[in-house]
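After this line comes chain A, so read on.
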Amino acid sequence: MPIFEVDNLSLHYLTRFGDKIPAVSGVSFSMEKGEVLGIAGESGCGKSTLVNGCMGLFIPPLNPTSGDVRVAGESIMGRTPRDIRKNVLARKVAMIPQGAFNSLNPTRKIKDLAADMIASHEQGVNKKEIYGRLRERFILIGMDADSVLSAFPIQLTAGTRQRCVIGISTLLNPQVVIADEPTSALDVSTQKSVIKMIFDLLDKGIFSSMIFITHELPLLRHVADRIAVMYAGEFAELGTTQQVIFDPRHPYTRALMGAMLSAEPGQKQKKPTAIEGAPPNLAKPITGCRFAARCPEARPDCKTTTQVIRIVGGREVRCAYAE
Partner candidate 1 sequence: MFRNHPTARYILTRGGWYFLTFLVAVTINFFLPRLGPSNPVDIILAKAGGVSDNATRQKEESYLKEFGLAEVDKSGNVLRDAKDAPVRTSAWKQFGNYIFMSLKGDLGTSFMSYPKKVTEIIKTAVPWTIALQLPAILLAWIVGNVLGALAAYRRGIFDKVFFPLALGANSIPFFAFGMLLVYLLGILWPIFPAVGGYDGGLNPSFSLIFFGSVMYHYILPFMSLFIIFTGGQAIGMRSMCIYELGTDYVKYAKWLGISESKVLFYMFRNAMLPQLTGLALSLGVMIGGALITEMIFSYPGIGMAVLSAIQNNDYPLIQGCTLLITVSVLIANFTVDILIGFLDPRVKAGRGVK
Partner candidate 2 sequence: MLFRNVFKITVLCVLCIVGLGCNGKKQQAQNGATDFPREKTIYLGGDQWGEPNTFNPLCDWPAWPVHGKTDLLYEPLMVFNSLTGDMEPLLAHSLEKTPDVISVILNSRAKWSDGVPLTAEDVVFSYEIGKNYKNAPMNYAAVVDFVSDVTVEKVPDPLTGGKTQAEKIHFVVNKKARNNPLIVLDQLQDVRILPKHSIEPMLQKLNNDFTAFQKEKLDKDPVVSGPYNLDSYSSEKIVLKRRDDYWGNVALRGNRKPAPEYFIHPIYKSNDHFSVALQQGNLDVSMTYIPRIWMKAKDNVGTWYKRAPYFVPGCMPLMLINFTRYPLSDKNFRLAMASAINYTEIKDLAISGYTPEIKPGLIMPYGIEKKFFSDEDAQKYGAHFDTVAAKRLLREAGFKSIFDKDGNLVQMTDAKGKKVPTLLITSPAGWSDWEAMVKIAVKDMRAVGIDIREGFVDASLYWQALPFGKFDLLMYKPLPEATPSKPWSQLDHIMSSRNWKPEGERMNENQGRYNNPKGKNYNRAVDSLLLAIPHIMDDAELIKAYRALNVIFMQDQPALPLAYLPEQFYEFSTKHWTNWATEDNPYAPPQPPFYAAGIKMLWELKRAK
C-alpha cells in the first residue's frame, strides 16, 4: 500500500474580492516507502501551493476544490485545522522550507523553538526530557548539539541553520517529508552536504519518503527516483528520472531542460530564457492547452482542446501530440 497518495487534487485561492483563482488542478500521484519524488517547475507554477495542499494546511485564502490526500491510507482532507495541526503536521507530513535564513524565529533559541514544537504535539512532556531528546537527535544527525541548540539563529551559518531546520522538522519521525528548495540560498559545497544529510535521515528511516521540490530540473537528476514537471498548476509530465531527464516527451519539459542547461547556476531567479512568453494568468479561465501559447510545437487545435494525461512511453504526459 502506497505511503502517500494524492488523488486528483485541485486547490484554489479565494481573493479578497471573492473570486476563485485555481492554483493547482487535477494533480495525482502516489509514493511508496523510501521513494523520493521530485517536483520541478518555474516559480509560480503552483509548487508551494501543492505543498500546503499535501499537508492539509489550508490557511485562508487557500482552499481545497476537490480531490483527496491520503497518508498511509487515511485521508487528511476535511479535518479541523486543530486536528491537522496536532496530528498531521510534522507527525505525518513534515516540511523543510527554503530560505532557512528566515524560517527560524530570530528571537528564539534553537532548542526553545524545537521544544515549543514538541510541546504543542505531545501533552505532559517536561522541558528536561525534551532537551534530552533534542540532544541525542541532533547528535544522531551529526551536529555539534550543545553549541547549536543553545544558540540564536543569527549566530549560526546559513548551512547550520538549514541543518537545524531539517533536524527540527524531522524530530517526530514523519512519514513524508516535503523539502521545498531546501538548498536554495546556499553555496554549492553546503548544498551538497545538506542534501547528503537529508538522505542520511531517509536511510536511517527517520522518515520514510520525501517529496523534493525545486525549479532546477537538473538538480533532481541525482536525488529523485521519479520526477513530476509542473506547469501552471498541472503536472505536465510524470515519470522516472531516466525518462524525464534524458528522454523528455512534453514540449515544456524539453524546453525546460534546454533552458536549464543554458542557464548558468547562481542565476536562480531568472526565468528560462529559451522559452518565449510567460505562463498563463490563472485568474482568467483557460481553454485548451495551458502551454499552447508558448509551445514551439503547438498545433492549431492545441489552443482549443483541453489536454488530458496520456500514458506515453511508460510515463504520464499531458499533451495530445507527444509520442
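With respect to how the candidates were assembled, all candidates are chains of the complex that A comes from, given by their letters.
Criterion: a contact is a pair of C-beta atoms (placed from the backbone, for glycine too) under 8 Å apart; a residue touches a chain by one contact, two chains touch by 3 or more; residues count from 1.
Since we're looking at a predicted model, the values are computed, not measured.
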Complex partner of chain A (touching, any copy) among 1 or 2: 1
Residues on chain A engaged by candidate 1 in the complex (per definition of touch): 55, 57, 59, 84-86, 88-91, 94-95, 97, 99, 101-108, 113, 116-117, 119-121, 152, 154-155, 165, 168-169
